[in-house]
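With one protein chain removed, the remaining protein chains of the complex are shown where they sit.
And now, chain A:
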Amino acid sequence: MGCGTSIAVENQTRPSETDGSIKQPSPALTIKAAILIQRWYRRYVARLEMRRRYTWNIFQSIEYAGEQDQLQLSSFFSFMLDNFTQINGNGPDLISHLLDSVVDPLTEEVRQLKHEQIVVPESYSGPRLSFPLSVTDTNALLSAFKEEQTLHGKYVLQLLYETKKFLKQMPNVIYLSTSYAKEITICGDLHGSLDDLLLIFYKNGLPSAENPYVFNGDFVDRGKKSTEIIIILFAFLLLYPDHMHLNRGNHEDHIMNLRYGFTREVMQKYKTHGREILQLLQDVFSLLPLATVIDNKVLIVHGGISDKTDLDFLSTVERHKVKSALRLPKRSIDHLNVRACSRSSSRHSGRSRLDSPRSSGRTSRASRRKKKNFTKQGSCSSSSSSSSSSSSSKCSPRVSSRNTPRRPPPSPSLPSPTDVLQVPFLDSFVSLEPPEPPREELEWQQVVDILWSDPKNQNGCSPNSFRGGGSYFGPDVTQTLLQKHGLCLLIRSHECKQEGYELCHNGQVITIFSASNYYEEGSNRGAYVKLGPELVPRFFQYQVSRSTRKLTLHQRVRVAEGSALRALKEKLYAHRSELMAAFQQYDIDNTGRISTSEWAQVVESVLRLDLPWRTLRQRLARLGADGNVEYASCFEDISPGEPIPPVTPNLAETLYRYRTDLEIIFNIIDKDHSGQISIEEFRQTWKLFSSHLGVAVNDQAIDDMARSIDFNKDGSIDFNEFLEAFRVVHKLDVKEQQQG
């Protein structure tokens, strides 16, 4: 670089300032200074990148761990359904009416009439839809939702009803063409993020005959505007039936919605009609098409494929019967023999489905590490599983697994010739007549594979153990399927990607994800992909930003990191007693300190999160003067809110850990959505739940707590208040708020 001299020259020609003592640094010094700054800054950026990566890992691990818990919940529902016919004297109706499809006593016409007769008050200032819909209606909806208005329940019901009628005539697999030089836009998961949908429409235009769209599932759950999203999507679906296409995702499933927020959102926004809306949604979701094919060359499904996927078979499936991937088809339950609780070591299913994700997740971190190979980002264990493979807590109670060291993964045993096919179901094994599972199950499996599978990097097709259904499919599986049907590309969604999209399997698979900032502000971009007649994908990325000023990279990382660490600290807190007990085992001399290695080991084994704990340690726990970790310090920053009922710390911790599950259960029990349940119901539910988990909770403690919660002594509990009590407070946040 000849710039050194030029700077010197410049200095000399510049008029001198009034301050005469300007130093003229030698060019060499300037270069040295520049190098120093460059080196320092690059190091800083590297550290930032490291923080960004592990922040991502934290979010993913917690998400996948949380979704493993979904298994817990759905197996609990099954447990309740099948074992307790007398809950409050109401029998399984209590649960089943929400979990299973209900036969509508009213005919379609009568129901439609009822909807028309709903009176919308004059004071309602939101959109009033008229069917058939027109552009006026969709524009009105978009403006209303931008203004945070809510569509009246009557119109929601009518919209859903029309959508259901429309979807009934659609096939399972929809064939599209890019003729007339139209580009088709394909969007991935939205998860209730209305901002992202509006941003896509802003950047790419509204759906129309000239601007066709495919939305690839997971419209709901997690985000707060799931209702608005499906209203908009269904409205456009009815308006442009040939140019707007929706694929079903694994979250278009009422059991998933129970846990991941959509049910709650609907019930909160629609107090009068919420229940009916949810019932109707069950049908609508199950009627959503499963796949879209463009120009007979590009296959679009939400999750992925397996080695059993066959588009021809898929076309014949009765898709509306698969209301939820988390419940096996009802009829097959009747066919099954009595569940012999064979909690033995022969846990291998003849159908090559791994056993309990719960126990295998617990027992085999080693195999989970292997599974890390499957996706580019860390732990790939995704989402929940079918209740059919939840041979979980009853057979292996949490208590014992906490204390035992990680068990080696169960060795797959070959089914003996005399054996019937053993399928893990609920907490036991159920025999199926080999070799042909009933058609309904084959259909169920096809559907679940489409909705739940994930790609992996190695060849082969293995069961997606953490989901209990669906597979991990390798490049060879992709290749085979594409060849079989003369296709060239698979587009799927289902997994969050930092850049909003990702290619794998030698470019034959595209993952497209459209919810930006999915984990936290700044965590990831969203993207959509456009395909023209030449079928070359063009990607468009975006990121919704709440703040008006653009955040710098390091600000974004800091925000995301802070959020991830808070979530992690909550996890630590939720397992406090387990952790302390394990820490103390290493701390023989009772110094309050253990080595970093020991600390990392304990945390990893208790929390079962595959994270770089040694790197994270500096953010989570303090070092003593001797360089060892003061293990109690990782709980310092977080403390419980004011618990209303005085409970033992152990019980508080357990309640905190399961509060999400409890909330869901309460919501189901609370049939009239009053926010109140009876003390008796509370007691029974809690006892069931804790016995299912294998948590040892003193009956008396529960009774006392129930009674103390009932403030006005009228025999009912306001469970929202109850749950509020078990929120935690991050002390540092409080301090910042006070200072800020």
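Note that in this section contacts are C-beta pairs under 8 Å (C-beta built on N, C-alpha and C of every residue); 3 or more make two chains touch, one makes a residue touch a chain; residues count from 1.
In this section, contacts and distances are computed from a predicted model.
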UniProt protein name of the chain not shown, from "VPS33B late endosome and lysosome associated", "EF-hand domain-containing protein", "Cell cycle control protein" or "Sodium/potassium-transporting ATPase subunit alpha": "EF-hand domain-containing protein"
Residue in contact with the excluded chain [from A:43, A:168, A:271 or A:538]: A:43
Contact partner of the left-out chain, one of A:54, A:285 or A:631: A:54
Option touching the unshown chain, where A:530, A:558, A:622 or A:707 are the choices: A:558
Positions on chain A where the hidden chain makes contact: 1, 3-4, 11, 17, 19, 22-25, 29-47, 49-50, 53-54, 57, 369-370, 372-373, 376-378, 457, 549-550, 552-554, 558, 595-597, 612-615, 626-628
